[in-house]
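Heads up, one of the protein chains got dropped from this complex, but the rest are sitting where they should.
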Amino acid sequence: MQIAYYPGCTIKVSAPEHEIAALAVMRVLGLDLHEMREWNCCGVVHSLATDNLIRHMAPVRVFARLQQQGEREVVTLCDMCFNTLARANQVARRQPEQMDAIKATSGDELNYDGSAEVLHLLQILRDRVGMAAIKARVRQPLHNLRVYPYYGCKLLRPTEVGLDDPEVPTVLGDLMAALGATVVEGNLQTRCCGAYHVVNRENLVAERVAATVAQARANGANAIVLSCPLCHFNLATRQSNPDHALPVLYYTQLMGLAFGLPPATLGLPDATALFEEALPTAHHAQAVPMCTKGER
Amino acid sequence: MSEPFEPKIVGLLCSWCAYAGADTAGVSRVQYPPNLRIVRVMCSGRVDPLFVARAFEHGADGVLVAGCHPGDCHYLSGNNYAEERFAKFAQLLDFFGLDQRRFKLAWVSGSEGARFAAIVAEMTEELRALGPLELKVQ
Amino acid sequence: MTTSIRIGSGRNELLQKVEALSGQHLANCYQCGTCAAGCPFHQAMDLLPDALIQHLRLGLPGILERQTFWICAGCDTCSDRCPRGLDIARIMEALRQICLREGGDHPALTQLERADLGALPPIALVASMRRNSG
Partner (left out) sequence: MDAHAYDALVIGAGISGMQAALDLAEKGYQVLVVERQASIGGTMAKLDKTFPTNDCAICITAPKMVELARHPNITLLTSAQVERVAGSVGHFEVTIWRQTTYVDPEKCTGCGDCARACPVEVADTFNGRLSRRKAIYLQFPQAVPAVYTIDYAQCTGCGACDRACGPGAISFLRRSQPLTVTVGSIVVATGFEVLEPTELRREYGYGRFANVLTALQYERLMAASGPTDGHVTRPSDGQAPRSIAWIQCVGSRSTQGGHPYCSKICCMYATKEALITREHAPDTATTIFYMDLRAYGKDFQQYYRRAADHGVRYVRSRPASVSENADQSLMLEYEDTLTGKVASETFDLLVLSTAVVPPPENRRLAQALGIAVDEHGFFVARDALRAPLHATREGIFLAGGAQGPNDIPDCVAQASGAAGLAAIPLSQRQRTAEPVPPAERDVAAEAPRTGVFVCSCGKNIGGFVDVEAVTASARALPEVAFAEACTFACSEDAQRKIRGAIEANGLNRVVVAACSPITHGPVFQQTCAEVGLNAGLFEMANIRNQCSWVHSSEPGPATTKAADLVRMAVARASYVKSLPVQTIEVTPGCLVIGGGAAGMTAAITLAEMGIEVVLVERETVLGGKLNLLGKLAPNDLPASTFREHLVHEVQRRPQIKVFTGTEVGEVSGHVGNFQVTLDGGLGEAITQVQVGTIIVATGFREVDLRGRYGYGDDPRIITQLELERHLRDGTLGKPRSVVMINCAGSLDAANPSCCRIGCSVAVKNARLVHQAAPGTQVFLLYQDLRVYGKGQEEAFTQMLAEVAPQRIRYDAERPPQVSLEHGRIMVTVYDTLLRDELEVEADLVVLTAALRGDGETPRLKQMLKVGANAQDFYHEAHAKIRPLDFTTEGIYLCGGDHYPRSIPDTLAQAAGAASRAAIPLLRGRVKVEPIVAEVEAARCSGCGLCVPHCPYGAMRLDPERGVLVIEEVLCKGCGTCVAACPSGALQQRGFADAQVLAMIETAWEGALV
């Protein structure tokens, strides 16, 4: 299967390990992600004001290019890109007059007919590959991992673009269960981490991160898994006690580990140190019971 | 006497709630001691204190009068009169040297099968402890 | 003696602007508090979202000096749960836009000096810019 891939700036700049791991595990699963040509910034945050057309130009440009390149679908890794693109796409489909206005100011370059489908990699994994196929690929089940899936907001909200139930999401948990990990739940999984406030209201982020990590830890987690590079940055770098931090990983990295890929190829140079506890020995693998969540 | 004392109870039950509650106990197979003989009347308001006195005279160790919960009376207020009447009557029992615990007024709804059974069981227990009624014949 | 706030029946211009920019009809709000209780940042706010709406409706003074809408991270939790279908995040955005369009960039952004700017993910920086500048 071939599919266009939109990376976005943050993946390239701050989260290359997520991309490396994603490309690697998708290869294992027989999926070829090819980076779309001439992509630009997604626009970052969907504009919420009714009159702010200019803010939709960046995503529309992405769509116009996709259309030119003959792509019907595009997959993203970054939650923020996913959200911004998907919401802009909604505007393109539901408010054609806005599109006309954009075209009027920028010329034919931004000619887009609303035909593209924005997907998140998690949707591909859940809806096209399927958890069973993923499970079948597992070489080293993550039996010792007790992982707290953290969803944040952009993956889930608003409901009409979110890829899972905004109140009770399961996609990350199901994926982790397929990898053999134990899933740890908590009500802060879907709560915003503070996002861009890390720039100038760090205290807001620190407070959210502290609460989330404390909950994960209290509920027995030994790692946090997530999807968004901004959440990753906040959770990984704003934990109050860095010496005693919970590891924060992308789901792609954990898939890679479970598939038996070398940690180094997943952007996890010192994975063994991190996962002394979490990574199983072959012997251990059978003794530990399966997850509790995937069976529901 | 080796046999334990088994008290004899007469129950005067209103047809709409208490008697229906006793039926529900049956449908739900709730067990209670077989020491009660039930007499059905239409309303607890129908129960004349004379009935209770006569029951004691004719061998009962205890008497239970049961009707609808206050406010639930099928006839609006019959149970209120029963309550008033038997409040006075209970004092009379004292006068005749009869332990007040031998007489009980209870409210049981049609769905309270288990409650009905519990009331009978409790009353039986209490009367077992009190022992047989010995009426002084004038 | 209590002092009462005089409320008038004249035009409420701020409300009109907010409604135009957000596309939301604030009269719809039932003041139920769902938005406030679910907001991850309510503790930091100087006016809870529902109170903000009531202030706007009544045309009370000092709304634009409040911090609430700067603290809002646009996480859409409130918008998603509001029983009246109000998109509160858009109301917050409208207030930011009104301030930014009238008074230039938000001070929090212009005062930014930090060593680790380069380490921040680009989306954080761009998003922060977008939300805090005109």
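Going in written order, the chains are labelled A, B and C, and every chain counts its residues from 1.
Here is the rule we go by: a contact is a pair of C-beta atoms (placed from the backbone, for glycine too) under 8 Å apart; a residue touches a chain by one contact, two chains touch by 3 or more.
All values derive from a computational prediction rather than experimental measurement.
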Review point. Any idea which chains on screen the missing one touches?
Key: A, B, C
Review point. In the whole complex, what residues of subunit A lie against the chain that is missing from view?
Key: 165, 167-168, 186-187
Check your understanding: Taking the full complex into account, what residues of subunit C touch the chain not shown?
Key -> 2-9, 25-28, 30-38, 42-43, 48, 50-51, 54-55, 57-58, 81-85
Point to revise | Residues of subunit B (touch criterion as defined above) contacting the omitted chain | key: 8, 10, 12, 15-17, 19-20, 22-32, 34, 37-43, 45-51, 54-55, 58-60, 68-69, 71-72, 74-78, 81, 85, 109-115, 117
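The working rule: only the chains that are shown with their structure count from here on.
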Point to revise | Pair of chains with maximal C-beta contact number | key: A-C
Check your understanding: What is the distance, in whole Å, between the centres of subunit A and subunit B, each centre taken as the mean of its C-alpha atoms?
Key -> 72
Revision key, fill the gap. Chain-centre distance (mean CA atoms) for subunit B and subunit C, in whole Å, is 69
Study note, to complete from the structure: subunit A residues touching 2+ other chains are none
**Study point:** Set of subunit B residues in contact with two or more other chains
**Key:** none
**Study point:** Interfacial residue positions of subunit A with respect to subunit C in the complex
**Key:** 8-10, 13-15, 41, 44-45, 47-52, 55, 78, 80-81, 153, 157-159, 166, 190-192, 194-201, 203-204, 207-208, 229-230, 233
Point to revise | Interfacial residue positions of subunit C with respect to subunit A in the complex | key: 20-23, 40-41, 43-44, 71, 73-77, 79-80, 87, 89-90, 92-94, 97, 108-109, 111-112, 120-128, 130-132
